[in-house]
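One structure coming up, written as structure tokens, with questions to follow.
The other protein chains are all here in position, but one chain of the complex has been omitted.
Now for chain A:
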């Protein structure tokens, strides 16, 4: 975490610092053409290669800011710049944007009324367009929010951080005047600065005259290409929103840092939590030493208690309560299903929500959702994917413009949730199907473990499109989830083999691919999945069978985890010792109390598969090696916070 935050902070500083000499090379580019690499038309300075070599490394972090906010917006409406958002040309974009951003504040500071008018009107335009089609396009959503928070965003940003701007004043001067740029490339650095200082006033006046009226004029009439027509205002608003959003996001990231997880072997904390808790925590007996810090399993003993409280939990929405019960009893399991069920319950709760008097929707609803979440956590620990979904929802609530009426806000949130389900789960799954199906060849023998809804869909899809293959379903006690999946696969006419985990090394001989699902994937590439997955992956690795992990990107998590001990979930300990329906093998039933004291049952639900054993991760952004998970996390995490 820390390193990442630093890395994302550093490049912004450097970017400003470095492209001063470099700007001439870049600067003309956007105006003239989209010749991405600056090397072609810039007789480079002595340090330009250095900056060049730096930029590919350093650009990605700032890129996702500008790309998500600006780059996409550019890509959409301007036909001529269709490729603007793509990777190759991004390099040339950053400077121009930042330059444009840097340009505008000084101008408004100079006290030009018409400019501030211009920006304001353009901002107003944005706001209008946004309230018209709430959350229809990603970037505008971002603008909208930041701007409503601070209507005069430019001025506000300025007021907020005047210091960095003053410190950057020099660089502004360097990069500001477009007319000077050709000259400066040829000039010595010092001479450049001198001349720029001299030219500063003139250039600003020039820029004001030329740009501001144009911006004001062009921003009003057309709706379609806002980016093309008025460089300065939009860019400034992009930059401003970049600023405005970036700060809260950073803050949020700090806030979103998972709070230190409750360690259940810390007695004082457990006591405290017990008092707060809705459910009474069961007294865990005889837990395995190593796993005492994990929340004890809450099984049947909780159910009657929760049931008897049914009518007393007024603050709990019925649908949330139902989902909680289903988690508790295990009626709903599986990462996607739990996440969807939770989101749909929240959706219903939001629909029935009405803001109490003297409270604001944003705050009250957030705390309400928080209450729901803690209830669900008490029923069963959340999965990473659900944590991500909750984070998304909360950020959406927090970013609701205050101007929206309650019904509008509720509708917006509901459609956000729908969109999350559609884009992050349904469409992601469909993309994964396509990707993974390309890896299935005729004659393959595919092995899968347990029951993963994505893997199942892949198999069915591949079968549908006529691939000839065989499936080995490996399963394990006590969940025996594979059987459910097996039933559906066999019903669809797939040829299947069913075996238990113990036999994995025997069946692995004939297997050509292993498809696994995942509950979550951490940034170090560790796959967190149903217990047993690690053994399957390791055996496959030993037999040189490729292991494909299929997982939607919303399940990625920035945490780094090396083992499955520090974070895991405990299942019902009795489930491992008892075999339902087999009275004849219940050897552990009639233990005396003394014997029971010596017996500790462990039923772990998840395990962590090291990235070494994974060949490829199939996700909705494509097939990536496990080492690329942090890239996805870094690049796309913002995006779904900002959808």
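In this section, a residue touches a chain if its C-beta (ideal position, glycine included) is under 8 Å from a C-beta of that chain, and two chains touch if they have at least 3 such contacts; residues count from 1.
Definition applied: contacts and distances are computed from a predicted model.
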| item | value |
| --- | --- |
| Identity of the absent chain, which is to be given by its UniProt protein name, from "A-type voltage-gated potassium channel KCND1", "Translation initiation factor eIF2B subunit gamma", "18S rRNA (guanine-N(7))-methyltransferase" or "Proteasome assembly chaperone 1" | "Translation initiation factor eIF2B subunit gamma" |
| Residue in contact with the excluded chain [from A:429, A:475 or A:635] | A:429 |
| Residues of chain A in contact with the chain not shown | 304, 306-314, 318, 321-322, 325-326, 329-334, 336-338, 340-341, 347-348, 351, 415, 418-419, 421-422, 425-427, 429-430, 451, 453, 456, 484-485, 488, 491-492 |
